[in-house]
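A single protein chain has been omitted from the complex, and every remaining protein chain is retained in its original position.
Chains: A and B, in written order; residue numbering restarts at 1 for each.
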Amino acid sequence: MTLRRAIFAACIASLPLLAAGPAAAQGTIRIGMTAADIPLTHGQPDQGFEGNRFTGIPLYDALTHWDLSAADKPSTVIPGLATEWAVDEADKTRWVFRLRPGVTFHDGSPFNADAVVWNVRKVLDREAPHYDPRQVGLTATRMPALRRAEKVDELTVALFTSEPDSLLPINLTNLFMASPTQWEKLRAAAPNAEAAWNAFAANPAGTGPFRLVRFVPRERVEMVRNENYWGEKAKAERIVLLPIPEANARTAALLSGQVDWIEAPAPDAVPQLRARNMVITQNLQPHVWPWQPCFVQGSPLADVRVRRALNLAIDREGLKQLLGGFMVAPVGTVAPGHPWWGNPGFQIRTDKAEARRLLAEAGYGPNRRLALKVQISASGSGQMQPLPMNEFLQQDLKEVGIDVEFDVVDWNTLFTNWRQGCTAPSARGAHATNVSFAAMDPFFAMVRFWDSRMAPPTSNNWGFFDDPKFDAMIREARNTFDPAARDAALARLHAAGVDEALFIWIAHDVAPRAMAPRIRGFVQPQSWFVDLRLPYVQ
Amino acid sequence: MILYLLRRVLYAIPIALAVGFVCFMLVQIAPGDPINAIVPPDAPADVVEQVKKDYGLDKPLPAQFGLWLYKVVQGDLGRSLATGRPVWSDLSTAIGNTLMLAFCASTLGFLLGCILGGLAGTFRGSVLDRGAVGLAVAGVSVPHYWLGMVMVVIFSVQLNWLPAMGAGPGGSSDWAWDWDHVKHLVLPMVTLSVIPMGIVTRTVRGLVAEIMNQEFITALRGKGMTRGAIFLHVVKNAAPNALAVMGLQLGYLMGGSILVETVFSWPGTGLLLNSAIFQRDLPVLQGTILVLAMFFVALNLIVDLMQTALDPRIKRA
Partner (left out) sequence: MSTATTPSAAEAELAVQARQAQAKSDGYWAGVWKRVRRDPVTILCASILLLMLLAIVFAPLLAPHDPYQGSMIRRLRAIGTPNYPLGTDELGRDILTRLLYGGRLSWFMGITPVVFAFIIGTTLGVTAGYVGGKVNMAIMRVTDVFYAFPSVLLAVAISGALGAGIFNAILALTLVFIPQIIRVAESVTQGVRSLDFVDAARASGASGFTIVRVHVLGNVLGPIFVYATSLISVCMIIASGLSFLGLGTKPPEPEWGLMLNTLRTAIYVQPWVAVLPGACIFVTSICFNLLADGLRQAMDVKG
């Protein structure tokens, strides 16, 4: 760099030049993500489900997939790299998966039963040479029952669970299949397995509809269409992913034409985006933004009347206004019409008079205001806009005689504390925690919160909810292998959970995104994920 | 003078060591167990034990520092908790980007400051002087993160002249000095340059005024020396100090660009630090601070040495 060039730069700074960049290469879609960094690309992405959305599903396949093709029905599990599966009638902990024939990884090596066994071992077998402890945390918690895999023949594998678990096929959408051949090749040049995985992240091979061609840490990832994809091929030639954590920077990037598509635009910027002809998409997401109560003795939320009162006191319409319309008011963890809905008796709505009555019944009133402490974060994946939303709730609840105090911690801390429970010092006496969660999988939606065995440190029953009735319902659901009967069992569980007001259900996210009008073909399903094969540039 | 230079260089070594110690302590003062700076909180217990042993966390603090220093000297700054990549791999690209931004900004600030300060010093008391001084004060008083925000609103969103974020169409890795890339540099550079502009204006104004008031200039003027010759003389006398200020400013900007990089998503050390803070990625935080501080120590040393070499009036024992 020379002085002259710097002077040149300084001079042109003052010139009103039009900054329209060169037209993006035909068929290239540039996406601004909310993550601060590129999610891991080695097959088990981090950064929450945004990672699965952008560096999981496009680059890799799992044995089972989410159906992301339609916007108007709940997304369900469909065949992926496995074409069919069934539990062994004799041994309910053994599942048999038939694999899709003729599938190859991006490096040309074949996908087969050995590859499945290898990928299960990468996170579950400590003795395996390619075992990667860093991938365990991101994977094992998402399929808690899976133990090991066994090859039956070239295109058949058997998977074993620790106990009968009908939810396994749903869990398996999270286990992405990486190429063993590619890894072995990179391992030969690397000093150890960890280094080999780092090399694999920079040069990965999956079976997905896109393959990675360029990886610049913290700045960008470029993927091109996989011309040999086994299923319907992608329409766009190239996808570029850019991490832009700051909502305003994302909005500005879209407005100035630096990207074609942004995740989660700032709600207040939406009118401006619309005025510039950007397309705003949204759809109901299997997502819950709750306050999760602490049920231990001494917590005011141990009283079901107080929990119900809170559910009734919140003005969700006002909150929706705050979010520029980008939320759905929840009436439970899943919405009416969902297979797990189950018609609960307690109707979640706004009824401040009833809320006051319930509070009075529980012994609270003008002379004895209810003081609540809630642990919240300032940001985070799926947390929507935690600060303004919680401040709104604080004002809202003041009206019915509840004084809310917040303990603001950073997102990772809140998330870590979630596994330690409301009695741990890390909770700092909070009566509720504000961790949003994904609800497409019954384990994540209900089991881990309402099963007494899921109390910390095992899983996320943060409030130590303990009711034998619920434990029995959960056991029943996991032991029912007929999908319809299983859904009915889950529906009973959900209805009971709503009746007991086991959460303060506050919002469902609708995953707003904004895109330039030249992006066509995009479908926003009722899911955290999208099918990047569908959109293209006109 | 040679002796002074040698001593100055030697003195930088304990300073560098102590700076390293402060960076080491950053992790110690952070709430929670320092082990959390090495393994993720959900790591299995036996992994934690193994790592504790590997990193000598079971040993007393001085021994830990020694071990840490030993690794750092070998270029091992540890691994990012968030990505698992070595800290240095991300840091090295980020440093380059920050250096480029800080260098351009301090150069721009230096040039503007010299012009404004020179004019102000020459015509002391005039309207020009007041204007320059006003700009200088504004430059050092403005919260630059706010200035950056305002610039984005005006130049990116309203006028759509310049991009709002990033380091170019292909990211920083294929940076080139063409308009497609340079236009990404303009807003952060101008935003960041107001501070050195203000400081250099003040310094140069003072220097020029002082030199112009000296008797020999008055005498030279009396002898009918041309304006050009006087100007040269002033430049020669003011240059060492002005350059020293500029050098230090480069260091300050490298450390201080965190806010501006955040506003513009410029892929430098500031953005890296920001995300490290929010992910509580202590190895990245520690490594970035360490490298930036070391850079500042080195810069201080170079500025000092250059100043001594350039300015014959400075005589140090």
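As a convention for this text, a contact is a pair of C-beta atoms (placed from the backbone, for glycine too) under 8 Å apart; a residue touches a chain by one contact, two chains touch by 3 or more.
Everything numeric here is computed off the predicted structure, so don't read it as measured data.
Peer 1: Touching the hidden chain in the complete assembly: which of A:Phe392, A:Trp505 or A:Phe522 does that?
Peer 2: A:Phe392
Peer 1: Can you say which of A:Ala266, A:Ala355, A:Ile474 or A:Leu532 touches the chain missing from this structure?
Peer 2: A:Ala266
Peer 1: Among A:Thr55, A:Asn248, A:Thr416 or A:Asn460, which one touches the chain that has been omitted from the display?
Peer 2: Per the contact definition at the top, the residue touching the missing chain is A:Asn248.
Peer 1: Looking at B:Gln64, B:Thr191, B:Gln249 or B:Ser265, which residue reaches the missing chain?
Peer 2: Per the contact definition at the top, the residue touching the missing chain is B:Gln249.
Peer 1: Hey, which of B:Leu81, B:Met165 or B:Ile199 is the one touching the hidden chain?
Peer 2: In the complete complex, the chain left out is touched by residue B:Ile199.
Peer 1: By the contact criterion defined above, which parts of chain B meet the unshown chain? Give residue numbers in ascending order.
Peer 2: Residue positions of chain B that touch the missing chain: 14-15, 18-19, 22-23, 26-27, 29-31, 137-138, 140-147, 149-150, 152-153, 157, 195, 199, 202-203, 206, 241, 244-245, 248-249, 251-252, 254-256, 258-259, 262, 273-274, 276-278, 282, 285, 289, 292-293, 296-297, 300.
Peer 1: May I ask you to list the residues on chain A that touch the chain which is not drawn?
Peer 2: Residues in contact with the chain left out: 247-248, 251, 266-269, 271-272, 318-319, 321-322, 378-379, 387-388, 391-392, 394-395, 406, 408, 410.
Rule of thumb we're sticking to: only the chains that are shown with their structure count from here on.
Peer 1: Counting in whole Å, what is the centre-to-centre distance of chain A and chain B, each centre being its mean C-alpha position?
Peer 2: Computed from C-alpha means, the inter-chain centre distance equals 39 Å.
Peer 1: Applying the document's contact rule, which stretches of chain A touch chain B when the two form their complex?
Peer 2: Chain A reaches chain B through residues 1, 3, 5-7, 9-10, 12-13, 16-19, 21-22, 36-37, 40, 46, 133-134, 136-137, 194, 197-198, 216-220, 242, 244-246, 248-249, 252-253, 255-256, 258, 272, 379, 410-413, 416, 419.
Peer 1: Along chain B, where are the residues that touch chain A in the complex?
Peer 2: 40-44, 47, 82-85, 89-90, 93-94, 100, 103-104, 107-108, 111, 152, 156-157, 159-167, 169-173, 177, 179-180, 182-183, 185-186, 189-190, 262-265, 267, 271-272, 275, 278-280
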